[in-house]
Structure formats: structure tokens, C-alpha cells
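See structure below.
As you look at this complex, bear in mind that one protein chain is not there, while each of the others sits in place.
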Amino acid sequence: MKENRLKFTLIAILIGLVIGAIILLAVGYNPLEAYGIMIAGVFGSPKYISWTIIKSTPLILTGISVAFAFKTGLFNIGAEGQFIVGALVATMVGYFWHLPPVLHAIVALLLACLAAGLWGGFAGFLKSKFGVNEVITTIMLNWIALYLSNFFVYWDKFKRPNSEASQKILSSASIAFPKGLGSSLGSFFDAPVNFGFIIAILVAFLIKYILNDTTLGYELRAVGFNKDAAEYGGINVKKNMVTAMMIAGAISGLAGAVHVLGVTNEISILSAMEGNGFDGIAVSLIGGNSPIGCIFAGLLFGALKYGGYKIQPMMGAPSEIINIVIGIIVFFIAMPKMIEGLTTMRSRRKRGGEVERSK
Amino acid sequence: MNALNDLGLIIGISLMYAAPLMYTALGGVMTENSGVVNIGLEGMMTIGAFVGATVGFYSGNPWLAFLCAGLAGGVLALLHAVACVTFSADQVVSGIAINFLGPGLSLFLSRVFFDGATMTKPIPLDQKMPRPLNGVFAQNSFLDLVFNQYATVYLAFLLVFIVWYILYKTKIGLRIRAVGEHPRAADTLGIDVYKVKYLAVILSGVFAGFGGAAMSLAAVSNFRATLISGQGFIALAAMIFGKWTPQGSMWACLLFGVAQGLVVYLGGTDIRVSSQLLAMIPYVITLIILMSFVGKATGPAANGIPYEKNEE
Amino acid sequence: SGGGGDKLKVTMVTDVGGVNDQSFNQSAWEGLQQAGKDLDIKVSYQESHQDADFVPNLETALDAGNDLIWGIGYKLGDPILEAAKKSPDTKYAIVDFAYEDTPENVVGVVFKQEQPSFLVGYIAAKMTQTGKVGFVGGMEGDVISAFENGYHAGVEYANKVNGTNVEVIIQYAESFTDAAKGKAIANSMYQQGADIVFHAAGGVGDGVIEAAKEQDKFAIGVDRDQNYMAPDNVITSAMKRVDVGVYNVVKDLKDEKFPGGTTVVYGLEEGAVDIAPTSDKHVPKEILDEVEDLKKDIIDGKIEVPFNEDTFNDFVNSL
């Protein structure tokens, strides 16, 4: 089963790239050149690799958040808003509070998780208490989070004068790697390498552990698969819905916090959704809704976006081709049956008539 | 008279906001009543907006453009149907894919057709959707503010009625709902479940495409990358809010429109509220109403479950 | 870093609007392309899709061996500064941002958007039939604030010199994308009796111009000449010639006069801000003549156009 999934995912990626190539060819660009640029854009220098990782980190986390919610039977479209809340709180803690290094970062991360957890948990609460579908509530909460964040950035104590952004976090709250750590790795450390990726991987394993090896995970999965049976077995379904959304929210919030504390050090005024949460949905799906799968899917996604956007300046090909490729990949991942059909076509033809008849 | 005019303004804004949402929400009603979840409405709306603006610009015929927009949405929906109906795909996954494909294709093609720009050229007023009651009432009078709307607004209400009629009064509607509730039952009665689902899903794309065109051919007169940013999801929410019925979805869209109208109205008064907090109002109102009045809503029984014929 | 070959290499990193945003990114790219043609320079661009793209894009630009790297838009202020500090041998330039302490390899390029705003404000005040004009802002911020206050000041100035009492209605959309909201706000303004609305609101402005078109009222465009959006209704535009700014700095580089360590302020004097050339389609000659006089006064320093709330208040008090 699992091997099959992996195989299907790889085939879907291949199909996505091939169709992307055909489209490029159709409008007169050389797809080999485009993919060459992409590959060079990701692997061409240690620095590019570290940038790919940096870009992937928040996507891995929002992906895990969405995947976790899926496992518990919920659809978290709200990763976007939870990301914003996490980023906001991390920045505020990072700027307003004065704490020793390391501790400051940890406090900022935890509070961001807590706030975003409450934000997500609110959707869970509305579902458990009033039966309101979480898809609607999280969509609404995304927009509310966006405006809330802007509201705070405009607050004169928080806004950095002469800019459209907040104040920067204090260096004590940063989770960047200590400077001068790795000159040995060439330009790898030229990018703002930070602990975020490590945190993301730890979170992936933690979530996998929670889901598979703890009583909480057992409860959450039971509720996710069959609420009625879970309720019958004595599991508190409502509490678990809230818990599930809180954890999902906290992970997305962590994504926002890691992004701020590791890379941007500030939040700016948002004129539109940035898409970290929506991309997380795709990451989760490509990763087969498994936390570990999300690591790889997030890296793939980060690479496509980071490397893919280089084709426009380098050869003038519209970089939207990347979204098309991603769309096609996700589309084919949705259809394991079709891929199965494609891959078994040859063997089926060999067996021929017999199979035909029983159909 | 001023208060009346203010009311007229709010109603007018509500209608402008609600119309594109209504088309798209009706698309949602259509597909989900047949048991296929469609998260991809946003993507279908985007391609509709783009194609509408492009065809409108090049042909000068808004109706042709409107139809092409529906067609484009329908083509994306066809992909969704192939995945979800024929290949029993996970419907959420396929919908998310559509949400990448829709904007991706729109911008890609926009660059191809408009000289590298991610924005189409504006359509002159006389080649946009007509406003049937334009000039009938005195400008900026209450009646003018309320009724001087684009044909797309009136069509949206007409479509609510049509979808309601089809779903609840006709043979095909009965079949669509049966397929969404209990596909196997329909199957055993000789109904071609797949065909019915294909029809409903494609129509949902057509409607979402109309919704996009209602933005790019009426609300404004051009497409740009940010024109459709979240409306598809709001429409989806409105459909759930409206309990999967056309009339319920209509009310939900209107509610959202009214809230936006209020925001604009309040922003123009002397009440000094931060514009960020004002902007939150529609979303907060929706949440509060969901909490206090609507509560639990369940869709068609077999919604989201791929139907596989009995063969292995 | 030299970059190999003899040709100079110049690139720009766009804001999230992308290179074809029909606005200042596009304007910058046009300027750069012109420079490429005229000055035999190799030019290119990098599009950003999120704020988080700025830094990596700047690095990609650096790795490509460019001699000068542009950041388009105030949002790139910090990233450019950091990059410039990291790579002192490469030259950088930034549009719409002024550093307090500009490094030697950086040039800040800012535009006095308040100046053309002042001019279109004056035009609006002269042309209004109803005694009310409007301003629709996207989201609050220094740049938009300069548009707002310059415009407002232009109206007040007109009131003063002409003894009129034109009122300005101001509303922000809290968005740069929600065209429907722009239209709704403009409609609301027209309903309140305004007959000319100026916008500085990106995509929201599409809606503003649409409202003017539908109601057969006037609108004023921003950044570029937006008359093409509604030829009968966009009477003028507050133009910000980012292309001119970009072109000039690149030319200076070519002429080895790169003004590193400074912030270049482009205003009317440099021809980098202005009202749209198509203004004469709708604005009567005598008003345009008055505008020409105003331009001189501004260039001569006789009028100091305010760019934020404080300077605006001072300006009004000094009238």
C-alpha cells in the first residue's frame, strides 16, 4: 500500500513535469532549458539549497497542520489564518518582551503556538458546540486574522516608522543559526539558515508519534474515522474536535513563528493572503496526509517555487507554469486509480481477453 | 431623503458583491447535491473571470464573453468530474488542484494574450454587460441605487430560481438529488449515476465561470491577478451556510453583501473606527450568525464519497 | 564585482505586484529596458511573489554577476540594505525608500508623489461642479499618505486662491485588491455628491475608475497615465515616472557618476513626477496653464507640498 502510494506520487510528479513541458513547448519555450534552470536554481549552489530549505520550512509545518486535521476527520482550511496569528504573536513577543537569548525564542515560539492553537481551537469549539462546519469558520477566521494582524501592525507602538512593517524582533528572540558557524559549507550559510527546518522535522516526528503511539492519537483517529463509534466507546468526541483543531492551529502558528523568528524578523502589512496555509493543503495532499510525507512534499513544493520562479527572468517563460505543474501533480495524486490504470495498461493488454470478459 | 439613499446605496453595494458569489454558490449547490464536493470553485471562478474579460475585450460582445467564461469554468469542472466521478478521486484533493490550475492557467494565458501582462485591457462601457434599467430612474435616487444593476445581477436571481426549479421540480433534479443521497439506489433503478454527476459537476463549473465573469464583465471591466481572491471560498461557505439549497445560498450571499455594504457605508461616515476593524465586519457577522442561528448543517448523505459501481 | 564581459549588467527585483503590474514595477522595467537599449546594457528582472522572496531574489541577482541591482518598492528597503552591506562591491538602488544612513554602494530613489497629487488636487478643485471631491486610498502607509495629503493640499490651495470651498472625502479600502470595494466606495462618494475621485489604491482603483465610467463622473488615475482605462472619465493622473528615475541612475552608472551613499529625490524638477500627458483631453487649457504656474512655484520652492498629516496641517495654517 505505502510503496504504491510513493510510486503513484512519483509518477504524478513526473506527469506534472511532462505536461508542464508540453505547455511550455506549445507556447514556444524550450522545456529542457526551463527545467535546467530550475534544477540549477535549486542545486546550483549550497546557498540555493539552503534557500530551498528555508522556503520549504513553513510549508512543511502548515502541511503537517492540515494533514493532522485530516487524520482527525477535520478539514483545516484555516492554516492560513493560524499562520498569520502565529507570526503576529511571535513578532510581538519578540519585540516587546526582553528575555535572555534562547529563552526568548522559546517563549515566542510557545506563545505563538498557544495563540494560533486557540485561534484554531475556536473553530473546533464552534463545531463541537454549535455544529458549525469548520470549513466555513476557518475561511472566515482567515480573513479576520489578516485584518487583525494589520490592525496591530498599524498600532503606533508596534509599527516601525517609515515602513509598512512592524518593529523587528530583538536578536535574543531570533532562531537563526549563530553567525560564522559553518564557513566550511561554502555559501550554505549565506542564506538566513535557522533552526526552523530542524523544528519542522521534530514536529513531524512528534505528530507521527502522537497519532500512532499515544492514547490521545488513538482518540483523535477514532473520532476522525468514526465519531459515532468513538462516542460509543466512551471517547469525548467534542473535546477531541477542539483538541484536534487546537493542535492543528498550533502547528500552523508555529510555521508563522518560525518564519518570523528565523527569516523575516518582522511582519508586514498584508494586502492579501500570502498562501502559506493554502499551499500547506497541497503539501499535505502530496505528502499523503502523513507528517513525514509532508517533509518531502514541503521540500518539493519549496523547490518548485524557489527554482521555478527563476525561469521567468532567465528565459522569459511565464513562471505561472509552476502553479500549473503543481496543480497537475496534485490532480494526478487525487487519482491513484488512473495512474494505476496507466501503469497496468501494458500488463493488462498481455492478459487480454480473460480480463475483458470478467469486466 | 438622505437616509433612504444611504439604504439604497447599501442595498446596491450588497447586490454588486452578492451577484458573483451567488453564481458560484449555485455552482456549489449543483455539484454537492449530486454528491461531489467542489473546493475548486475559486479556480473555476478565476478562469471564468479571465476568459470573460479576454473574450469581452477581443470580441466586444459581453454575452459571448459571458458564455465563454461559463464554458471555461465548465472545462475545468470537466477535469474535476473526470477525476472525481470516473476515477473516484479524493474530491478535496482534486478541488485543490483546480485551485492551482485555474489561476495558473489564467495568468499564463494572460501573459500570452496581453503581451506579458497579468492584467487584461479594460472593456468600454458599451461593450460590458448591459444595465437594463440604466437611466430609468433619476441618478443616485433610491430606486436607481437599488435597481440600476448589471444584467448579471438580475440573471443571478433568475438562476437561483432556475436552479431551485430544476432541483426540486424536475426529473433531472430528482435524479441529481437521488444520486447525492443514495447513488446505489439510483443505480439499481437504471439511472446512469456517472452521467448525472458529470452533468452536475460541469454545471457547477459553468456557474462559477459566470460568477467570475460577473466580476470581470460587470463589477469591473478587466481581469487582473488579484481580481478573484477568496470569493470562491466565500461562495463555498455561503453554500454550506445556506444548507445546500439555492435559496439558502442566495440569502447567505446577500447577507455577506449587506455586511460589505455596511462596511463601505460606515467607512464613509464620521464614525471613526479603524478601517482594519471595519474590514473584519462581514466575516465576524457571518460567524455570529452561524453560531446563533444556523448551527448544524449536513449536506447530502453521500456528499464527498466517490461512487463506484459494483464491479471490482 | 565586474561581472565579466564589457557590457554592464543591471537587474531589478520587483515588488509582489510583478513586472507587469501596470504600475510602478512595470514603469521601472520600462525605464530599465530603455536604458538597456540606449546605453548598451544587459538588463533583466526578478519577480517576487511574496515578501519572503525579496532576499533570495536579491541573492540570485547578485550571483548572476550584476553590476547594479534595483529593488522596486519600499518593501525592499531592508532587504536591499542587508544585501548591500553583505556585498559592498556590488551597487544597489532602491525605489521609494530613503535610508537615514545610506551605504556607499547604495542609492535611494524617492519620488515626491505629493507633488503631482497636489496638482491633480488643484485640478479637481477647479473642475468640480458639486464642490466635493474624493480620495480612495488602498491601505494606510507613508506613500499612500503622501498621495492623500498632497491631493488634499492641492484642493485647499485651490480653495484659498479661488475663494472656493471644495470639500474632500477620504476613505481607505483596507485592500489593494478588492476592486468591488473600490467601486463601492467611489459609488458612495459620488452619491454623497462628489464628482471627481482620485485613487491611490492599486487593484482597488480599477473599481474606482469603473464607478466613474458607469456614473459618467470623473476619476483621477495614479502612477501611470490611466486614461486608457476610461478615456472619457479619467481626466488626469498623478504620474510617478519611476522609469525616469531608474533610467537616470543607470545612466549615471554608465557615466561613472553613480551617486552612491545618497538618496536621490525626484520631483517635478527632474520631470520624474507630473500629471498625465492626456490631461488636455478633459482639463481646460486655462486650468492647465495655472497648473504650469503651480509647477514653477513648487520647483522654485514657493509652494512646499505637504506629504503627511503634520506637514499638511502646517501647510493649511500657512495658507
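Chains here go by letter, A, B and C, matching the order in which they are written, and residues are numbered from 1 within each.
The criterion applied here is as follows: a contact is a pair of C-beta atoms (placed from the backbone, for glycine too) under 8 Å apart; a residue touches a chain by one contact, two chains touch by 3 or more.
To be clear about the criterion, contacts and distances are computed from a predicted model.
Peer 1: Which listed name, "NADH-quinone oxidoreductase subunit A", "Simple sugar transport system ATP-binding protein", "K+/H+ antiporter subunit F" or "Cysteine desulfurase IscS", is the one UniProt assigns to the chain that has been left out?
Peer 2: Result for the unshown chain: "Simple sugar transport system ATP-binding protein".
Peer 1: Touch partners of the unshown chain, restricted to the chains that are shown, please.
Peer 2: A, B
Peer 1: Can you say which of B:Leu4, B:Ala185, B:Val273 or B:Ile288 touches the chain missing from this structure?
Peer 2: Of all options in B:Leu4, B:Ala185, B:Val273 or B:Ile288, contact with the hidden chain holds for B:Ala185.
Peer 1: For chain B, which residues touch the unseen chain?
Peer 2: Its contact residues with the unshown chain are 169-175, 177-178, 181-182, 184-191, 301, 310-312.
Peer 1: In the complete complex, which positions of chain A touch the hidden chain?
Peer 2: 212-219, 221-222, 225-226, 228-236, 357-359
Quick note on the criterion: only the chains that are shown with their structure count from here on.
Peer 1: Let me spell it out: compute each chain's centre from its C-alpha atoms, then which one is farthest from chain A's centre?
Peer 2: Most distant chain from chain A: C.
Peer 1: Approximately how many whole Å separate the CA-defined centres of chain A and chain C?
Peer 2: The separation of the two C-alpha centroids amounts to 36 Å.
Peer 1: Chain A to chain B: how many Å between their CA centres?
Peer 2: 27
Peer 1: Pull out every residue in chain A that's touching 2 or more other chains.
Peer 2: Correct list: 147, 150, 154, 272.
Peer 1: Give the residues of chain B that touch two or more other chains, as numbers and ranges in rising order.
Peer 2: Residues 111, 226, 229, 276, 279 of chain B each touch two or more of the other chains.
Peer 1: Of all residues in chain B, which touch chain C in the complex?
Peer 2: 5, 9, 12-13, 16-17, 111, 116-119, 121-122, 125, 131, 139-140, 145, 215, 219-222, 224-227, 229, 260-261, 263-265, 267-268, 275-276, 278-279
Peer 1: Which part of chain C faces chain A closely enough to touch in the complex?
Peer 2: Touch residues, chain C against chain A: 11, 44-47, 49-53, 55-56, 59-60, 63, 74-75, 77-78, 86, 98, 138-142, 174-177, 202.
Peer 1: Any idea which chain C residues touch chain B in the complex?
Peer 2: Chain C reaches chain B through residues 18-22, 26, 140, 169, 171-181, 183-185, 187-192, 203, 206-207, 209-210, 213-215, 228-230.
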